[in-house]
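A protein chain is absent from this complex, but the other protein chains hold their places.
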Amino acid sequence: MIAWLQPRAQRYRFLPEGRWAGGALPWIIGMMTFLATLALAGGMALSNGAAALTGGLSRSFTVQIVEPNPDLKREQTAAIAAMLRARADLADVVVLGDSELRALVEPWLGSGNIGEELPLPAMIDARWKTGTGDMAAIDEAVRALAPTARIDTHAQWFRPLAGVVEVLKWLAVSIGVLVVATTAAIVALSVRAALSTHGPTIETLHIMGAEDRTVAALFEYRYAIQGLVGGVIGAIAGLAVIIVIGNLLGQFGGGLAGEVSLSPLGWTALAAVPLLVALLTILTVRITVGRRLRQQL
Amino acid sequence: MIAWLQPRAQRYRFLPEGRWAGGALPWIIGMMTFLATLALAGGMALSNGAAALTGGLSRSFTVQIVEPNPDLKREQTAAIAAMLRARADLADVVVLGDSELRALVEPWLGSGNIGEELPLPAMIDARWKTGTGDMAAIDEAVRALAPTARIDTHAQWFRPLAGVVEVLKWLAVSIGVLVVATTAAIVALSVRAALSTHGPTIETLHIMGAEDRTVAALFEYRYAIQGLVGGVIGAIAGLAVIIVIGNLLGQFGGGLAGEVSLSPLGWTALAAVPLLVALLTILTVRITVGRRLRQQL
Amino acid sequence: MSTIVRFDNVGLRYGTGAEVLRDIGFRLETGAFMFLVGSSGAGKTSLLRLLYLAQRPSRGRIDMFGRDITSLPRTALPALRRRIGVVLQDFRLIEHLTAFDNIALPLRIAGVHEAEVKAHVDELMAWVGLAERRDARPAVLSGGEQQRVAIARAVIARPDILLADEPTGNVDPEMAGRLLHLFHELNRLGTTVVVATHALHLMSRVPSAITLRLDRGEMLDPMGVLRNPPPVEPAELSL
Partner (left out) sequence: MSTIVRFDNVGLRYGTGAEVLRDIGFRLETGAFMFLVGSSGAGKTSLLRLLYLAQRPSRGRIDMFGRDITSLPRTALPALRRRIGVVLQDFRLIEHLTAFDNIALPLRIAGVHEAEVKAHVDELMAWVGLAERRDARPAVLSGGEQQRVAIARAVIARPDILLADEPTGNVDPEMAGRLLHLFHELNRLGTTVVVATHALHLMSRVPSAITLRLDRGEMLDPMGVLRNPPPVEPAELSL
């Protein structure tokens, strides 16, 4: 298992030292890791965003009571709020106060222009506890209490955006998977090339009684180092870019950035990428070399 | 120059036929081309978006005249509109009618609630012809005509978003450049491996009097095909994804998608990617092989 | 003395071709010295490939070191290979290793202590006239030098059995005699030696040697001495 950590494998240099593949492989692996990290982070961020859109925001709706008679309006508002609060599948039923409504309207009308005489509608925000419940039932119940009331579901506003986010999320995830697969293909290509270059050496070692795992370890050791170096370089570069972009989004985007940021689990997943790449490298090497060695008796 | 098109180079198979590098190289090149295409398209789309934001939308501004006295308001509005129209560096000066304003406010107040008695502000949209002009001068001129008037520059709303778009654009471009560089590195790695594998063959051909360009052509021919195949596969996949994403954005995002779409030049640039990749492949091969051949007398 | 190699009715074909070895049967006693002769393409190298476990026979049975190697699992072979020294027809030196490191290879594979490696290898290199080429890589060695490195590598670990394929094709007659003397000395110390060669004039140098003559894949053994060899005289340890 850890045969490639045996000092002898390096000490006796059965394979040539120095930079294999002209030293380019770690950089190539680094670049691929960088892309994978970005794609993974993008996918996770978009996934959070999509969850926020389809989950949090779109689960809430607003009841608007447009009733010129202030008393009747207040009455209807209270009745509807009570009805909504009574339901077990709703949460966060909030009646918006007059001042909050005024704040919403003010940008459009200019401050100080809205007198008491302006007939603002009453508004009640509510949210489904899980998923989206039976909107039609709510609609019916509300209309029974206030025929002029209107229900705004946020979902209808966010659904298109959520669709786009969903598509982008899957694009990012697919790219991530493709990048990882391509990295394995590149490593395999490089290993096959090395095996072909060092084929005579392998054959000679084999004839002289070297065990398969000793020979395999020579390759695993070298590629593991290259994979690890490349993975760490790429992951560091990727994380740096993610942090910078995240900060810029936080600076500029305000609220949205919060929805797009990563969970601690997400950060852990990103940090695991270089290890994964190194592991993938070793696995690719082991399979490729093993197959080559079993060609000989 | 086109020595590698000579039939003899293939006919006599001085190098082995069949899939080199286990047939993986075209797929790897294809994958990299796919990524480069996406990054390029993303960069161009974001660049268009950024231009739209910093250029079109952010060049416009709105003057709001908040004046309870309707007559005075009408007077001031006309004066300001005349002043703005008189300027040579502004265009599209539009006074928003009462009905348009009502439409803007209606969602917030409920339809039918806005009577004549509601003191709506007057609004004038205007746009700088090029860049953003001397906002302070406008501000001064407007205030001279209507002390209570307020100016909304759209730029202040769009600037943060424009910043994010700008950052993402440069990220996309950098990724594109990195992907292309990595592709060259992968091709070079593969060529060096092939040279090392076929080193004895090259030496033998050399001793027997084969010209350098004949030998180089053997490699160029094979890699050019692999580069072209990979480039076309990747570009087709990339364009397919771009078209799908573009359609989805068009479906969902409405107006924004228009700003993000590609110009004919952009499409041409994307279509040129596989040729570029093939050219890059040939160039990499020519340099790598040439260097190897000149090591021999 | 015990039997170290025993072939029973062995046949070998590569892929779907014709048999390149047919009905080979002989016994080799521990400590024997055998020449393998026959014209080009007769199957000498193929027979040696069977002996150094690079190839399984397509039929028949081969015993080496008292074990039926045709039925041994693949994992048991490396240990046996370390008891066999081989000089290949095309040398098979490792290109990136110096002459010293090439010769030291079998000792290092066997895990011998480095100080011991150095002493042994340096002594042997002097013996085959390569002391000055200690740090040269195969690419810069002359053909004869490469061949001597290959021979030194084959004998350095004092194998139980030494196989040499045309080991003197690239050296002058004087060096050939010297190398054969080395084989002979090893043989006297107990190593069983099999040498495939075209250089028939060398054979007279080892009077006690037996000869296996191949003709287009078949054994020529009119006397039947190979199938039922007389016991080998115990070697005097004189080196």
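Quick notes on this structure:
Letters A, B and C name the chains as they come in the text, with residue numbers starting at 1 for each one.
The definition used in the following text is that contacts are C-beta pairs under 8 Å (C-beta built on N, C-alpha and C of every residue); 3 or more make two chains touch, one makes a residue touch a chain.
Since this is a predicted model, take the numbers as computed values, not measurements.
Partners of the chain left out, restricted to shown chains and counted across the full complex, are B, C. Among C:3, C:58 or C:89, the one in contact with the hidden chain is C:89.
Note on the undisplayed chain: of the listed residues C:67, C:118, C:181 or C:198, the one touching it is C:198. By the touch definition given at the top, subunit C reaches the unshown chain through residues 14, 38-41, 44-45, 89-90, 140, 142-145, 148, 165-166, 169-176, 198, 200. Of the residues in subunit B, those that touch the hidden partner chain are 8, 12-16, 200-201, 203-212, 214, 294, 296-297.
In this text, only the chains that are shown with their structure count from here on.
In terms of inter-chain touching, the protein chains here are arranged end to end in an open line.
Subunit A and subunit C have CA centres that are 63 Å apart. Here the spacing of subunit A and subunit B, counted between their Cα centres, is 23 Å.
A straight line joining the Cα centres of subunit B and subunit C is 69 Å long. Multi-chain contact residues of subunit B, defined as those touching 2 or more other chains: none present.
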